[in-house]
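The other protein chains are all here in position, but one chain of the complex has been omitted.
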Amino acid sequence: MPRLNIGLIGLGRLGRVYARDLAGRIPESRLVAVADNAGTLAKDIAAEFEVPRSYTDAMALIDDPGVDAIVIVTPTDAHREHVLASVSKKKPTFCEKPPALSLAEIATMKRAIEQSGALFQMGFMRRFDAGYAAAKKQIEAGRIGMPLVFKATSRDPFRPSLEYANPASSGGMLLDMGIHDFDLARWFMGDVRSVAAIGATIAYPELATVGDIDNAIASLTFTSGKLGVVDLTRSGIYGYDISTEILGLEGTIRIGYLRETPITIMTKAGGVAHDTVPYFMERFRDAYTNQLQNFAQNVLQEKAPPITIDDGMEALRVGVAATRARETGATVTVADVR
Amino acid sequence: MPRLNIGLIGLGRLGRVYARDLAGRIPESRLVAVADNAGTLAKDIAAEFEVPRSYTDAMALIDDPGVDAIVIVTPTDAHREHVLASVSKKKPTFCEKPPALSLAEIATMKRAIEQSGALFQMGFMRRFDAGYAAAKKQIEAGRIGMPLVFKATSRDPFRPSLEYANPASSGGMLLDMGIHDFDLARWFMGDVRSVAAIGATIAYPELATVGDIDNAIASLTFTSGKLGVVDLTRSGIYGYDISTEILGLEGTIRIGYLRETPITIMTKAGGVAHDTVPYFMERFRDAYTNQLQNFAQNVLQEKAPPITIDDGMEALRVGVAATRARETGATVTVADVR
Amino acid sequence: MPRLNIGLIGLGRLGRVYARDLAGRIPESRLVAVADNAGTLAKDIAAEFEVPRSYTDAMALIDDPGVDAIVIVTPTDAHREHVLASVSKKKPTFCEKPPALSLAEIATMKRAIEQSGALFQMGFMRRFDAGYAAAKKQIEAGRIGMPLVFKATSRDPFRPSLEYANPASSGGMLLDMGIHDFDLARWFMGDVRSVAAIGATIAYPELATVGDIDNAIASLTFTSGKLGVVDLTRSGIYGYDISTEILGLEGTIRIGYLRETPITIMTKAGGVAHDTVPYFMERFRDAYTNQLQNFAQNVLQEKAPPITIDDGMEALRVGVAATRARETGATVTVADVR
Partner (left out) sequence: MPRLNIGLIGLGRLGRVYARDLAGRIPESRLVAVADNAGTLAKDIAAEFEVPRSYTDAMALIDDPGVDAIVIVTPTDAHREHVLASVSKKKPTFCEKPPALSLAEIATMKRAIEQSGALFQMGFMRRFDAGYAAAKKQIEAGRIGMPLVFKATSRDPFRPSLEYANPASSGGMLLDMGIHDFDLARWFMGDVRSVAAIGATIAYPELATVGDIDNAIASLTFTSGKLGVVDLTRSGIYGYDISTEILGLEGTIRIGYLRETPITIMTKAGGVAHDTVPYFMERFRDAYTNQLQNFAQNVLQEKAPPITIDDGMEALRVGVAATRARETGATVTVADVR
């Protein structure tokens, strides 16, 4: 099996997970270079995972002739720069979601990708989760008939830092947390026509100081006329809870679980108890690996990536629409968001 | 144990269930008279359950001096007449939800009840279900902290007849199906400030011919600032599915189940299968009995009924608000609905 | 609907539950007399449930010409006397399990029943539980193919008193707790050919002082060659847990649940928690009522009772075989137990 020589840019928390995946868990990949502008981070990670070359300058990694494909996991505001540089070198490029926080920026990236002809794959790891993938397959096989209603719940188990939550950098809760659900909504149901939303700061009043909310509900009307609803909370204190349902004309399918391990404990004190899922890395660990493996396979086999920059752009557009709807109290037509 | 001599008006499907309950399943009650204006129905039911007297005229039953309390299960449009007559006789009165389909009518009933001083109990049987009652108790005990978000799903397993669905008599789906959820919303979270809603006829196009929809999503903002969402479907083809969740600051509580009996079957053909719940009578059979037993106990022990005409009025008001919101696309303030 | 005039003998804990059922929860029955030899108990219960006549002497109740059928819930060692008296009067008779603790006594009862021609129904309430009844129906419909293996678990949530546990009166744990499972084994699989068993006093050492054990496992070989296993514990401290499985050639069916109410609670402290079932009255409340209702219907409609004295005798025989097997360490042939 040939291996793809990959360079990884961005070594934050998720970046380090990707380094381990690319170096030692994906048979189709070989991690040949890492880059991060923070001190000796790249050097340290290179040492830990036996990566031949490390850079503090992402551009140097992109230029490295031994690097055949690029994985970008830098902060969102750096995505554009790295994607533009990578595709200009015609290197196959993977970029974490969201592509950017402004539609204009994404439009620039889209043009650059199209002009370069480079393979570009957008990251939305939930599509690679065994549960979501199985649901998609069952729906395509007609198991629940025509999909009618999309329902999604996303709950983070604790409050983010005020710095992180600041809508200036996060885009605000409906966008920051909701973008995964809006992508799933489009994946299962097609494009969204309009959005209405309510939201409030009712769990963590301090979030109001930076202008963010902690609970929200968005109602979606799809262009097909079908309906959807997404509810989000930053205060899912009992555990990380990501649940989705697609109700069809012939049945329904639910994705999600609350148990980290297949054990059940019952005691006098605690009734029936399952261990809940701590956070996204426990829930979607395999999905992240599958996603990168899929990217490597697409490059090696010259297959079209299943998730494109358009998917990134449209999910963001729904998120922006939801945010505006929440702020104005009016229903927002997605196509009007530019 | 003393028994309350009860007269029952209305012997449709639910009325017959109530006849059996009052005659033979509730130690505190004695069914002494039944009334229905349809042919020999009252006579037949009286014979079946050994009820001493039967009437085709509800007013005659209300006048019967041996009848100490009245249970009204007639069609909604007859509630006002029967309630007014019953309370004017100062007889303790139980009436099934909704009290009426117009707020003006309910206001008339409310005035009559107050003037008479008669005990009046509104029917909302879900509050007497073991699950909902246990949830209420747990929340009051602080098990999940301050409630933040109310979520409810109600799914009927098949399409109603076009005649039944006609909004002229049913009030439309958001009212007809939603009123139970709106009552639960108020019970768990307090009054509703405003409602937004979307809905569509996407499962059963023929419902559009009478002006009804088959799927809807209503977003609630409570006067406390807390949030809620209710989704309704007439096409829950896999079984009757009533699920509710209250997310609190310290945890969450879910009510509902899909299994009719505590059995699990696994075969090569069908994976893991539980028998689903056919319809409301299977799901809420005991809740109906508990509700009538509670009424009898309240009368015998001179206790204030837990559900009043105000509860009926306010749940209807939310339903009307949701219906208008769905029709206009605008958020409707509940207090503006008169 | 005609009602059966029933007299109830024995007003201990279960007796009082039966009194309420017969007086006010079973449309086919009228409780006309109660008897208990303890002080004013019968008089008090009669007052509570509006029962016309009460007796301290069971024989007087049996002789009462207004009593058309007898329900016997006295302590096991009194069953023989009451059953013999009741059937000698040719009155339809229901008797709680076990009929007696000695096979010789049961044989005497069986002869008396047969000679009298009176309808006699043995109590094994699990057969009337919605779950067990549904499982039986599914198996008879061929849903899991030919049954191959029977598995049952019975767990009591706390230690019985030493007085109760004493094998001289309880028959010992394998008989006392196991008789329900041995009856189910026979119901689902047919007769048992041989039994092996192990057991120990490992949870509550004090039980050894009266000669009882607290955990046991019995292996069954049916006369058909099929296999079974029953495990019992007196230390199921997390809740009352009665679970049964029948594995067939085409699938498996499981009966049992651990939730008292259909709610799920998740908190930071406790993971996913369901409320567990406290004890048998919560788990099998409806089964007890169904059982008595079935008895009343059988008498009124002159139908053969589904559970006979033979069922009581054979379940006891398996229990005695299991007890001997545990004591001797040898496999015991059930037919050799006399």
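Things worth noting here:
Each chain carries a letter (A, B and C) given by its place in the written order, and its residues are counted from 1.
FYI, a contact is a pair of C-beta atoms (placed from the backbone, for glycine too) under 8 Å apart; a residue touches a chain by one contact, two chains touch by 3 or more.
Everything quoted here is computed from the prediction, not taken from an experiment.
Touch with the chain that is not drawn comes from one residue among C:Gly131, C:Gly178 or C:Gly251, which is C:Gly251.
The missing chain, though absent from the display, is touched by one residue of C:Ala200, C:Met281 or C:Ala335; that residue is C:Ala200. One chain is missing from the display, and on chain B it is touched by residues 237-239, 258-259, 265-268, 270-276. In the full complex, the hidden chain is touched by chain A at residues 1, 3, 20, 23-28, 48-50, 130-131, 133-135, 138, 143-144, 250-257, 260-268, 270, 275.
Listed by residue number, the positions of chain C touching the unshown chain are 148-149, 151, 155, 196-200, 202-203, 215-217, 219, 221, 225-229, 231, 233, 235-238, 247, 249-252, 329, 331.
Assume only the chains that are shown with their structure count from here on.
The most distant chain from chain C, with centres taken as the mean of CA atoms, is A. The most central chain, judged by the distance from its Cα centroid to the centroid of all protein Cα atoms shown, is B.
Mean C-alpha positions place chain B and chain C at a centre distance of 38 Å. Residue positions 237-238 of chain A each touch two or more of the other chains.
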